[in-house]
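Every protein chain but one is kept in place in this view of the complex.
Moving on, here comes chain A:
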Amino acid sequence: MTLNVNRRSLLTAGAAAMVAPGIWTTPLPAAAQSGGQPTIVDITRARTEPIPIAIPDMAGSPLGAQISRVITNNLRNSGLFRPVDRQAFIQTTESAAATPRFQDWRVIGAVALVTGRVDGTGDRLRVEFRLWDILPEQQALGTAYNATGSNWRQIAHIISDDIYKRMLGETGYFNTRIAYIAETGPRDRRVRRLAIMDQDGENNRFLTDGQFQALTPRFHPDATRIAFMSYQRNEPRVYLFNLESGRQEVLGNFGGMTLSPRFSPDGRSVVLSAVRGGDANIFVVDMASRRERQLTSGGGLDVSPCFSPDGTQIVFNSDRGGDQQIYVMDAGGGGARRISFGNGRYATPVWSPRGDLIAFTRIARGQFAIGVMRPDGSGERILSEGWGMEGPTFAPNGRVLMFYRESASRDNRGSGYSARLSSIDIAGFNERQIVTPTDASDPSWSPLIS
């Protein structure tokens, strides 16, 4: 899905592997080994002390410093790493990139060190990266990346994911994007545009011009397409946006409003809600034939469907029992059972890519909250609570949620109202606001880009 990629191999030798469009890797042999046990930190516990890691600027090209900053921000923002203060560094960048003096990094408290070297510019960029395990004094990872210069940010994200995986034993989420709705203008005449950015808020782009309201974008599992809702022709319908061509098309004309789309895990169908008469029901639409199949019928408003990652079940929101609650049914329809039984209304269920949790919005006692529960409804935990918040989306590794937070109007002119994106660890710590150029809502986290 990356634009401006160069798919030519820029390698001249070595066992190369393409890790992303236009980015090729070769392993770097370990330079210094002295045995010992590698450090892998267990983060399955609710909360751990962040890992102290030293990330000096990469040597060589000035791009090296920028790559190191991106890696530093990614790891710090995860809440699971603590980049060591650069002022404390003893060994110089150039010298560490050649051969680290482990003692110099141990005394400043680092358990890991990231070094690298960047050569070339523009079309031919080579980034050598090494992760060092300070205590056993050994190289934990070593990779050379060859790519076009415009991909330097993506290389920094891929390196961040390499470090995350090596240190924590699970897949990262840094080489990903966020689709969201950019909001501008007064609250009663808001302009809502489809927008996309890297997960760290960089490379922001507006995908629609705001002439028609856009809402609720959701990524296709291959990350090249987005399903969303558009008010084109004053007929709110589910549309598809192709990120490679920039074109959009209506998913289909099924009569009446269609909303809350989500792709199936295999990408071959879209599950959505359609309002006809007094009810809203769940339908699944086959992407190839565009034929629809009705999954729920009668009795209230059924919205916000989302597949389980194995594709066998669908979680959705319904007021069939009197107020909004969360239900799970078989993917073919039928067998619906309520899973939310706490105090208040429950909405916007979304299944974790790991399959183990369902995130939701709860509205109770005038407060909104974001929480998680197991798919059988047990183990409910509230992660964040406030005046207004909704619409959680999981990072592809299931470890972080993003959602949007609204603040109340202070007066009858709407002063003080805002909508902003936040992320939080599913253990309920490290909530951070995501910087966006405008107000923002309805985030959708892409799969890992590869």
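Quick notes
The definition used in the following text is that a residue touches a chain if its C-beta (ideal position, glycine included) is under 8 Å from a C-beta of that chain, and two chains touch if they have at least 3 such contacts; residues count from 1.
What we mean here is this: contacts and distances are computed from a predicted model.
The subunit not displayed here is recorded in UniProt as "Peptidoglycan-associated lipoprotein", chosen from "Phosphate transport system permease protein PstA", "Ferredoxin", "Peptidoglycan-associated lipoprotein" or "Molybdopterin synthase sulfur carrier subunit". The hidden chain makes contact, of the residues A:29, A:255, A:277 or A:334, with A:277.
Touch with the chain that is not drawn comes from one residue among A:115, A:175 or A:213, which is A:213.
Looking at A:159, A:179, A:347 or A:401, the residue that reaches the missing chain in the full complex is A:347. Within the complete assembly, A:317 is the residue of A:296, A:317 or A:423 that touches the hidden chain.
The missing chain lies against chain A, touching residues 186-190, 192, 213, 215-216, 229, 234-236, 256-257, 259-260, 273, 275, 277-280, 301, 303-304, 317, 319, 323-324, 345, 347-348, 361, 363, 366, 387-388, 390-391, 406, 408-414, 417, 441-442.
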